[in-house]
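Every protein chain but one is kept in place in this view of the complex.
And now, chain A:
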Amino acid sequence: TVCDFIFRLKGILEFACQLDNPNGVQSQSTISKSFQDLRSKVTSKNIVFTVCNSPVLIWPNTGFQSSVESLTEASACGDILQWIESDDGGSKKSSKKKDKKKSGPTVVNMKLLFEVTEPAGNTAPSLIRVSTQQHCVKMPLPLDCALSVTTDERLETVCTGLVEALNKQLADMEEVVLQYRKGSSFLVPQPFHFQLPEPAGLITVVYPAGVPDSQLQAVREDLHRKFELPCDRPYLRRANAFHFPDAAYKDGYLRNPHIHLNPPNIEDAKLYLVQGVYSYHHYMQDHVDDNGWGCAYRSLQTICSWFQQQGYVETAVPTHTQIQQALVDVGDKEPRFVGSRQWIGSIEVQAVLNQLLGVTSKIMFVSQGSELATKGRELANHFQTEGTPVMIGGGVLAHTILGVVWSENTGQIRFLILDPHYTGGEDLQTITDKGWCGWKGPEFWDQNAYYNLCLPQRPKTI
């Protein structure tokens, strides 16, 4: 099922409790009681959802009331869009070129609020003082619920669903808090969303803050079993968290520029693409002037970014210096290599991936460029099973191959190329228009040069 909308509700609820003795047997029930109070709070009449960038307020627990007359319990959730002001010139909605593809479901952001007016009673305030030694615990719970729905789903159903999700999230948070508590040390439970293959869809998992992924293996194993996920690739590491279409990436790199392109229409051919998310690394980024020598380094950075974002590694994408140092460390280069402007090739890329990321790669050798057209099957297989970006070096250039369109019958082939030689800024329009990320035919390769391809392999881990 194609989901048109994701309704995302965020809010902070303060968890507070007083413990007489944090190590005593009573403390667990005190903590649970506080969570019970919070669950009552979210099912009370006082909670309100506000739709960001709009005048819409919804009271979900009063038989659906909204601040805008035309939105009633019978309204379809898509009706909410007309009330939302887009941030800038509305360029999000209009696509400028015909061959630009829609970038996924529309996200409707909502915020959780509590009404403090219209109280049930009218009794003037009292001051209640307690004088027992206690540990006062306060913790902000970062609630974050998301629901994928189709346009015709009723708004009322969405809101009821969100209230249920809040309740469940509080229950999940209670479990995590109790499990990782040591005396009066409490870890903040943090929700992460993951887009799993159907039928699971968009799910939310609560992880304790500060506990690294490596220590949460058992939790992931349980979840992989529960959702029937393959046990050889990560789906639920923090890095795998779903990236909401409307959120910008803080580091400024473009993600998956290729999705804005339409693949070539070749008769009888199938599309084999890189899986998951990578960042586009190219010349001149990070204030490093590597114009003319750094292309293979940039392709390697793109590959490293893929392993990081699929959750296989937590280390940052390496700099040119770190790449060079790694080669010295494995004995492949002399120490004076570090700081030089020397080129590297597929073999070096393979060595660095192994040294810094623990990733093994296969090397494919092609004695002349014209032969690449015959490698359709191998590349198709690679993208199907591993789905990692491929670094290709030969002649005097290095590139990244992100996919192929290949016909088993006719042998026709096109290559999706990400070019690290681009020296401009992170301008998606230019990058796609001018073919810095684009589909190329077999004539793209130097027909006479020999090429080496580095095909990184996914480690078998969750």
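For the reader, a short list of remarks on this structure follows.
FYI, a residue touches a chain if its C-beta (ideal position, glycine included) is under 8 Å from a C-beta of that chain, and two chains touch if they have at least 3 such contacts; residues count from 1.
The definition used in the following text is that contacts and distances are computed from a predicted model.
Between the listed names "Protein odr-4 homolog", "Prefoldin subunit 6", "Elongator complex protein 5" or "glutathione transferase", the UniProt record for the complex's undisplayed chain reads "Protein odr-4 homolog".
Of the options A:L13, A:C159 or A:V274, the residue whose C-beta touches the omitted chain is A:L13. Residue-wise, the contact with the chain that is not shown comes from A:S185, picked out of A:S70, A:S185 or A:N265.
Residue in contact with the omitted chain (choice from A:L113, A:A171, A:A316 or A:L428): A:L113. Note that of A:N23, A:Q133, A:S214 or A:N265, the residue touching the chain absent from this view is A:Q133.
Checked against the full complex, the candidates A:A74, A:A209, A:C231 or A:V396 give a single residue touching the omitted chain, namely A:A209. Summarising the interface, chain A meets the missing chain with residues 11-16, 18, 48, 50, 55, 57, 67, 111-140, 184-188, 209-210.
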